[in-house]
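Structure first, commentary second.
A single protein chain has been omitted from the complex, and every remaining protein chain is retained in its original position.
The chains carry the letters A, B and C, assigned in the order they are written, with residues numbered from 1 in each.
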Amino acid sequence: MSSPARAEAPAVSRESGRLLRYVDALREAVAQEMEADERVFVLGLDVDDHKGIQGSTLGLQARFGTERIFNTPLSEDAMTGVAIGAAIAGLRPIHVHIRMDFLMLCMNQLVNMAAKMHYMYGGTVTVPLVVRSMIGKSWGQGAQHSQGLYSMFMHVPGLKVVAPSNAHDAKGCLIAAIRDDNPVIFVEHRLLYGTEAFVDEAPFTVEFGKARIAVPGNDITLVGVSNMVVECLRAQELLSEVGISAEVLDPISLVPLDFDTILASARRTGCVLVVDNAWTTCGASAEIIARLAEATSGGDAKPIVMRRMGFAPTTCPTTPALEQTFYPNPATIASAVHSLVRPKAKAWSPAPERAVLAYQRQFRGPF
Amino acid sequence: MSSPARAEAPAVSRESGRLLRYVDALREAVAQEMEADERVFVLGLDVDDHKGIQGSTLGLQARFGTERIFNTPLSEDAMTGVAIGAAIAGLRPIHVHIRMDFLMLCMNQLVNMAAKMHYMYGGTVTVPLVVRSMIGKSWGQGAQHSQGLYSMFMHVPGLKVVAPSNAHDAKGCLIAAIRDDNPVIFVEHRLLYGTEAFVDEAPFTVEFGKARIAVPGNDITLVGVSNMVVECLRAQELLSEVGISAEVLDPISLVPLDFDTILASARRTGCVLVVDNAWTTCGASAEIIARLAEATSGGDAKPIVMRRMGFAPTTCPTTPALEQTFYPNPATIASAVHSLVRPKAKAWSPAPERAVLAYQRQFRGPF
Amino acid sequence: MPSPAKLTSEDIRRIYRSLRLIRRAEEEIARVYPSDRIKSPVHLSIGQEAVAVGVCDALTGDDVVSGTYRGHATYLAKGGDLNAMMAELFGKVTGCARGKGGSMHLVEMSKNVLGASAVVGTTIPLAVGYALALRREGRGRVAAAFFGDGATEEGVFYESLNFASLHKLPVVFVCENNFYAIHTPLTKRWASEALCGRVANFGIPTHRITDSDVFAIRRIVADAVAEMRQGAGPIFLECHTYRWREHVGPMEDYEAGYRDRNDMETWRATDQLERVGALLDATTRGKINIEIEKEIAAAIEFADQSPFPPPEELHTHVFAGQS
Partner (left out) sequence: MPSPAKLTSEDIRRIYRSLRLIRRAEEEIARVYPSDRIKSPVHLSIGQEAVAVGVCDALTGDDVVSGTYRGHATYLAKGGDLNAMMAELFGKVTGCARGKGGSMHLVEMSKNVLGASAVVGTTIPLAVGYALALRREGRGRVAAAFFGDGATEEGVFYESLNFASLHKLPVVFVCENNFYAIHTPLTKRWASEALCGRVANFGIPTHRITDSDVFAIRRIVADAVAEMRQGAGPIFLECHTYRWREHVGPMEDYEAGYRDRNDMETWRATDQLERVGALLDATTRGKINIEIEKEIAAAIEFADQSPFPPPEELHTHVFAGQS
């Protein structure tokens, strides 16, 4: 599945290293940090079986032993508490969840404890915890296996939230998350697992709070979140064919958020569309638009056009007949951009088949 | 505590009925609906003790019996499931939580089940559930007893969210919530419990999705959420003394949100400040500002100034020395409005003692 | 409902029919699966049918069941419509959830099959809450909650047991213990095998059925339900069973190494479908088999022919009373 997937991967700053799949970049990051720091350990449901969280934890137990990577009972709430307890004792746990939806079972520990402990205990406690969780999509994932619930974590001070869109950032962010002394909610999209990018073999970090300009452009700023970066990139290509130059931004981390880069781009292009892999209401897209509105209204600067796209405001249906319109895709993104940039022109939409991404076509169910 | 508290209560549309405290309005609503509809029942921790959730459930068990109002074990997760199960069986449960923070223990049931069941089961199931929860403030409530986490519920399609700011709306909204066939997250602020408003004795509903113009004005639109309506009203009074005319809007329900009324007001005043009783990041204030930005950018209309206020982006500290600057208050609201409406004038702030509200002064700990 | 002690030949026919229908329907689902017409992950119950059938055969149509994402057996054993189930798997608007739920979210309220959840353990308290309403109703109806061994590790399981026992609610808790949660054996998840002991200490009578005996399960449930209809509280069944196929998907997976094909063979040797079938004369059995094949073929045909939901359906059913 290499070349088409690669073609879609966002160009990262430097093209050194090897082509690596997202899933392998995750595994490499963990392996290297476990090698370098014996405090790092991995726990979670099914991290040690033959599927190894779609491959992202495969082989780690053989290498590091059952003390440093182990399966847990189906007890998300307590296991999150266990991870936090180990973290305040000085270890550096990585707690893995095969679906982000399951984090709803550990909200108490994440929101009421992990996020607050450093503050509530006057700085005497730190919680170096990484919570990896995957967002599902298509093949009947349905209502409870498809949610991108990260805005709930963005809402609560004390949690960092990152959502890398490519293999390079996946590795760099995961290493940074492991080394961070704060709880980090690490958001992975299932469909990105097979995408490839150039990734250095040596350990490196991708700094939180620094957005990347994936493709520069002049007519509009497209801010993509997680896999929506990939969808925006395809939209950008299609738009370029009709003469619209879109700048594609990847915030990479949502907390901290590199708002300056977004604002600077927005001021330059005069038009912003935030495309999220989540519901828009009180979502990451609401936050970005709200900050832009606050930063750009009331002064003398020229006003900026602001819009957002995300999940339809519905529960995610199972049937593909409905699911296909639940998500933004390159065609709907491109078409929305067209109407923003050329408000007076006739509506335009790229041919649907040209907008289907290889990483979607290749993905096969059931899970 | 009647008159000063009353003075602060938002004027509701009609001044019929008796002066009633918020807490008594809640109790009256439940009692009347239990009387009228035997499917209605109440469950929750401590609903039947001699404190009766600060009085809001007092006497109900004596009247309706232990089958229709009962205490539960400390098992928020299962009890939410139990309430949902009873709801799909045709009963109409009201599940009471003395703190909103505890809802983090039942997120799985609320987000993954209650919100989704009607949709996920193709319309064959309805979940007429009311979840009452209280937000705490001051007197050392601290990190885990003070959160206004409703934006998490706003984010998820399928849940209604209401946050009445006065006794009249508390009664009308609670009756509407009980009669609603959908799960409703009913948000109460502890400090509002003692405030009074005119409330009809006969049962009535306050329709969701209809904002109220609490005070009309011309220079700025102040959108308050929950108790922040009260704080905005005081700010409005202080501002009027310096010749600034603020319109105060109370959305009452956050999902559905009466965006049209907010937009119309914003277009008229040209300036909006949303004041929330929650963090701003991905909060209700982000959503309102984002919608305004989307609705007003890109056309020919004159641009609108947009800002928001809410909790400081920190965990809530216990000590009053820090807590007092954690929350917006009439002084900080008024001062922010002044700088928005008169950007070139010298900064102004009302005398702090004039900005302290009776309902805050009267509130005495510990809980 | 016939006396639980003595089974009539009609009982045996009915039980065989139910076992056979589930087995064959799932085998056909597995066969069709690679064609991509099924738009949903499938968690098959092949090998585990006896638990659902034994329990549901002891219930009446008015009683209620709640199942899991591995729910085809529960749905069919309780009388759920095969056409509606197949169409649901195919993502069609004629499905029991209009295509919006898929295999993991089967539902049929008209048969008192509560909707299933893909989040482990989540439906256990729902069945308890439903039972609370049934107790209030006072007509003697009961609810049965099905769940896997993995679900007993979730805290909500214990919370639900405590509440159901405290309020003496008419709930049959049924743990389908197939020894694995996905690929992880009990030994990596349970500190002790004393599941029934833990449950009993909530004041709940427990039964441990280690051989999947469909008649034994049926009798235990029938006896307990008779008492519940008079006001008795919950019971708990730990039913050992075995999943013959992979956790999710249509295939076997013995080559994966996490379990041994011999274990399955041991279970297959006492396959309840064969056991019950052997109690029927060949003609009766053959007739039932033929009927079932027709039903399944018709269901697949129905699913194939049914339309997908129209695009507008995306926006319906977000809120009740909305449209």
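Here, contacts are C-beta pairs under 8 Å (C-beta built on N, C-alpha and C of every residue); 3 or more make two chains touch, one makes a residue touch a chain.
These numbers were taken from a predicted model, which means no experiment stands behind them.
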So there's a chain missing from this view; which of the remaining chains does it actually touch? A, B, C
May I ask which residue of B:Q144, B:N182 or B:S253 touches the chain that does not appear here? B:Q144
For a quick check of understanding: of A:V47, A:L60, A:M113 or A:I289, which residue touches the chain that isn't displayed? A:M113
Interface residues of chain A toward the undisplayed chain are 67, 72-73, 75, 77-91, 93, 108-109, 112-113, 117-128, 157-158, 160, 180-182
Quickly run down the residues of chain B that touch the omitted chain. 45-46, 49-51, 71-78, 101-102, 104-105, 139-145, 312-315, 317-322, 325-326, 365-367
Just checking the interface: what residues of chain C touch the absent partner chain? 153-159, 161-166, 188-192, 194, 197-198, 200-204
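Following the convention adopted for this analysis, only the chains that are shown with their structure count from here on.
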Counting in whole Å, what is the centre-to-centre distance of chain A and chain B, each centre being its mean C-alpha position? 32
When centres are defined as mean Cα positions, the distance from chain A to chain C in whole Å is 36
Within chain A, the set of residues that touch 2 or more other chains is 77, 101, 104-105, 142-144, 313-315, 317
Contacts with 2+ other chains: residues of chain C: 95, 97, 99-101, 105, 117, 119, 155, 317-318
